[in-house]
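Heads up: the structure comes next, in structure tokens.
All protein chains of the complex are present and in place, except for one that has been dropped.
Going in written order, the chains are labelled A and B, and every chain counts its residues from 1.
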Amino acid sequence: MGRFLLSRLLSAIPTVVIVTLMVFVLMRAIPGDPAALMLGDLAEPEQVAAMRAKMGHDQPLPMQYLLWIGDVLRGDFGHSIVNQEPILPLILTRFSVSATIVFAAVILAALVAVPAGMIAAWRQNRASDVAIVTAATLSLSIPSFWLGLMLLLVFGLWLNWLPIVGFVPVTREFWAGTVYLIMPVATLVLVESGSIARMARASTIEVARLDYITHARAKGLSERQVMWRHAFRNAFAPTWTLIGLILGSLLANIAVIETVFTIPGLGRLLIDSIYARDYPVVQGCLLFIALIYVAVNLLVDCVYPLLDPRVTA
Amino acid sequence: MSGPALEVEGLDVMVGGTGMRVVKNLSFSIARGGALALVGESGSGKTMAARSILRLLPPGLRASSEAVRFEGRDIANAADAEMRRLRGAQIGMVFQEPMVSLNPSMSIGGQMGEGLRLHKSLSAGEIRDMSLAMLERVRIPDPGGCLAAYPHEFSGGMRQRIMLASVMLMRPALLIADEPTTALDTLVSREVLDLMMELTEENGTAVLLISHDLGMVARYMQDLLVMKDGEAVEKGSAAEVLRAPSHGYTQRLVDALPRRSHGGERGVPAKPIIEVEGLRVAYPGRRRLLRSLPAKEVLHGVDLRVGEGETLALVGGSGSGKTTLGRALVGLTRPLDGLMRFRGEPLDWRAPQPGMRKDIQFIFQDPYSSLDPRQNVGSIIAEPLKRDRASTRRGRRERTAEILELVGLPADFMPRLPHQLSGGQRQRVAIARALVREPKFLVADEPVSALDMTVQAQILKLIRELQARFGFACLFVSHDLGAVEQVADRVAVMKEGRIVEEGTRDDIFDRPQQEYTRALLDAAMLIDRRFGDRTAAQ
Partner (left out) sequence: MNVQAKPWFGGVRFNVVFGIAVVGFMFAVALVGPWFAPADPLAINIRARLATPGGDYLLGADEFGRDVLSRLIAGARTSVVIALVTVAIAVALGTIFGVLAGYRRGWTDRCLMIVNDSMLAFPGLLLALGIMAVFGASRDGIIIALGLAYAPVVVRVVRGTVLSLREQEFIEASRVIGNPEWLTMLRHVLPNCLAPLLVVATMMFGWVILSESALSFLGLGVPPPAPSWGNMLSTARPYINQAPQLIVFPGLCISITLLGVNMLGDAIRDWLDPKMERAA
């Protein structure tokens, strides 16, 4: 077990290194000189050269990369070109907003979709199964931004139940904040439940065919006991991995939902910075989201042996 | 206590909706503490018949019967709750695949105690003590550690013993064993069966054994029932059925049994075609994070000689290295060290002499994976011919038709795809592919072990006929001494990567020198050791 965790941790290192390299290369591939961009059109060439030196951009590329990594390791993501704010605190504030939405959505989606998928599998080809599979396929096919707009239209404009613009962080005012979270979270739950339910259903069907399920029945266990004691853990293992993947990709796609509901989250920060050509912030966001994704998957993998002890072998 | 443990009358099992019956009007009974075997080949319905007793049929199958009586009580129409009280507690079941019949995410202790907790009111300590005693009884080393361990930490034979222990822990009145040793190698399967018989005898448990292996059944069971296509074709005491089978199908099954015949041994040819000296093969160790584990050597310096036109059988348990040796000879596994010679020329597969590929061929064990699922029969057989640049499309076609006929398949099989063929037909295609360019030396790796008994006999006969016609030498790799007996001129016995004994077929079978060889022969259950009279009469 300890060995498994260690090897899993170490195997993430090359991934992290290459992720940072890719972010670095991507940002250096942007046409134009970041230093000139920072100083604006009126800057003198000497000023630009001084700024380049200050940013370390007069160094050879590998050196620039190492300098950047050094800063990142110290927690210094640099400063925004637009308003000179330090980037990491900015990202963290925005991240807390996005993370609240994403975590709430994924937890709720899992709570709805995993039992739904397993029930569908257990009642394969019966009416309840068909209903769940149909709902899951529908959920898979509706884009989150459209569903969000439709909810906005119906519950915000027509029924006037929920606010359509504005945002209050839950950390400041819990209930007021929660009201603003209802629609974005509901949208994500509706959209992401589909794939989770389908995965839970497929892996339960797979497991239900195996001999140890028949063996459990042959011991005299009731269907409920067979399902929860023997089928659940084994069938849940692949779904668990999928939930981790969804959690990560939601963080990347959250910009879409934040745009629909005008929420000042990390995704909006990334998009606004791309518009504003604020490349240090873009770079910071890309790196931060990718690293969070790697970390989430690492965490998911580390819990996996509890579901399936075979992986540690 | 009298009356049978189990009585089944007029059992039908149907595929839901279609009305196709996979078990037809089956009736049998087992005395208390008695033993009955349902024998049949794949598709005979024996497993479904057994599962329907506990009502554990896979979805889509339905059973109906006149009566299923367990200890006098009719359980055919019992309520589900009553069936659950019977399952495990009164009627235990052991499954075929030890790799998938234990829950991988639950500790052994958890799985063993589950039945006791469900059916008996015992304290945790008592459950633990009983489990430990039972594990000890089935000779699992370190029973305490075993309880906390997970199934993947054990070998197939160990898992099957654990499975047996967890079922017998409940002291059921009836044990249903569904092909309990099919997935195990001969020596291990012998141990498991001995253990099963000991335990059931101790507890007075009746046994219903499902098996395809008539020889094994004859050794362990008092009564047997032969099934074909869902119907009982023959019923009676094991000894009686084997001595005088009345149905034609049973007759064929009996004929396919491994037995000692005599004569037909050919002299050892003087001229060797294949020579192996000091061959060592190692598989790379598993990669850990920073270093690899040390390589695992599976052949430790093997010497071997196969003469022109002769068949040398290589026998041994699983893990003995026999398959590795065969694979090294055709270049599928790279040797670490040692020398191989083909007709006196050094054989180096990294830079093979021209023609060696044509002359040295291989038949794989599993005809389900050795044929490309997307290629039709004609193209599979013709493919080796394409290696000959001078060949024409027409020439290849004619040659394919010719060889197809020789392996006993009609020419209109050419456009068929592998999944449209039966196992035996597939293996015939694989043989045709290997022989189409008339090799001089053939390695056959367990070529019949994936097939039904009656089909095995046909394929072995085919190999012998083709050998007589083409005169190739053959290295016949097998764990099945019954098959070896039918085809081998000489036999080499392998154990743990070494050849421990070598000799003519009759020497090995009649005058084995090594303990290991004797154990293998004993486990192989050659029929004439018990029913010598019948063999002599042939």
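Quick note on the criterion: contacts are C-beta pairs under 8 Å (C-beta built on N, C-alpha and C of every residue); 3 or more make two chains touch, one makes a residue touch a chain.
The model shown is predicted, which means the values in this text are computed figures rather than measured ones.
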Full-complex contact with the absent chain, from B:Arg73, B:Arg139, B:Arg334 or B:Arg387: B:Arg387
Residue among B:Leu208, B:Leu371 or B:Leu520 touching the omitted chain: B:Leu371
Which residue of A:Val19, A:Ile69, A:Ile107 or A:Leu162 touches the chain not shown here: A:Val19
Where the missing chain touches chain B, by residue: 15-17, 22, 42-43, 45, 47-48, 58-61, 330-332, 357-358, 361-362, 364-366, 369-375, 383-384, 387, 430, 433-434
Positions on chain A where the hidden chain makes contact: 14-15, 18-19, 22-23, 26-27, 29-30, 124-125, 130, 133-134, 137-138, 140-143, 145-147, 149-150, 152-153, 157, 202, 205-206, 245, 248-253, 255-256, 259-260, 270-271, 274-275, 279, 282, 286, 289-290, 293-294, 297
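Everything that follows uses one rule, which is that only the chains that are shown with their structure count from here on.
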Computed distance of Cα centres, chain B from chain A, in Å: 49
Touching residues on chain B, where the partner in the complex is chain A: 51, 54, 56, 58-59, 84-89, 92-93, 95-97, 100-106, 114-115, 118-119, 150, 152-153, 163, 288-289
Residues of chain A defined as touching chain B within the complex: 6-7, 10-11, 124, 209-212, 214-222, 229-230, 233-234, 237, 307-310, 313
